[in-house]
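Omission of a single protein chain aside, the complex is shown with its protein chains in their original locations.
Moving on to chain A:
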Amino acid sequence: MNILETHHIIKDYSGHRALDDVSISIPKGCIFGLLGPNGAGKTSLIRIINQITGPDGGTIIFDGQPLHENHIRRIGYLPEERGLYKKMKVGEQLLYLAQLKGLSKSEAMDKLKIWFTKFDIKTWWDKNVADLSKGMQQKVQFVSTVLHQPDLIILDEPFSGFDPINANLIRDEILELRQKGSTIIFSTHRMETVEELCDNIALIHRSKKVLDGPKEVIKEQFKTNTFFVEYSGELNGLTSQYTVQNARQLPTGFSRADISLPPGTSANHLIQELIAQVEIHSFGENIPTMSDIFMRAVNEVPES
């Protein structure tokens, strides 16, 4: 079951196509990474999902229905450019934003109390936003994004501006929200975040979707059948089907090398050959990192 599907989305700005036939599916309850270089069209897509702008073509299905104005209340959005009313009190501001999302004043009040206790920010209620530090403002904004318990939470670079302690705090909240049934879309350049948190990803580059699917499946696709081995002894003369790369001496006294195999061959024969020549300390497959995949996918697309 998908919480959100976009089908063949097209968005044109004067003389520039920002999104070209973009179709993605976001399964319910997952953390979805929306990746892409700057200017790829991520923000355009997010704005369309948030109904800030409309697409020039294509359809969007939210939880089984065509995207409708009422769905706004089931979506929470944290834009990359954070912003709050500077001269408004934190409490009043959060109440206002919650009411715009359709909560009643008393509902909003109850929920705010929980979050203020959770984040230990009760003393901020009557402070002006301008008097808070940037990190504090980020926390307030995060609360405003998730307060109405949206089914779909869209976070654009959620960790920027947070110190590691608060970043962890936010990360735990995100995981907890997922636990409670929300789906989360991450838009980010930080591959370590994607690596750590995302279940599914889509990569947009030059207005087109170039890659999507479950993270592990994509990694599988990008594997090059290369293995690493750490050993002691002298490695010379493997069968010609194996290519040895990056053989080097490690500070520990061991040696390490990457060995690539022809597609379809098993590593078992390699291990047999290796055992005959050297003492193996460690052996494993080189799994591409999200960063590798990102770089490769982006570089493969020819400049138009």
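Worth a mention:
To be clear about the criterion, a residue touches a chain if its C-beta (ideal position, glycine included) is under 8 Å from a C-beta of that chain, and two chains touch if they have at least 3 such contacts; residues count from 1.
To be clear about the criterion, contacts and distances are computed from a predicted model.
Its UniProt record calls the unshown chain "ABC transporter permease", which is the correct pick from "ABC transporter permease", "Molybdopterin synthase catalytic subunit", "Pyruvate dehydrogenase, beta subunit (Lipoamide). (PdhB-2)" or "Spore coat protein JB". Within the complete assembly, A:Asp56 is the residue of A:Asp56, A:Glu107 or A:Glu157 that touches the hidden chain. For the chain left out of this panel, the touching residue among A:Gly83, A:Gly237 or A:Gly253 is A:Gly83. Across the interface with the omitted chain, chain A contributes residues 14, 47, 50-54, 56, 72, 75, 77, 79, 81-88, 96-97, 99-101, 141, 144.
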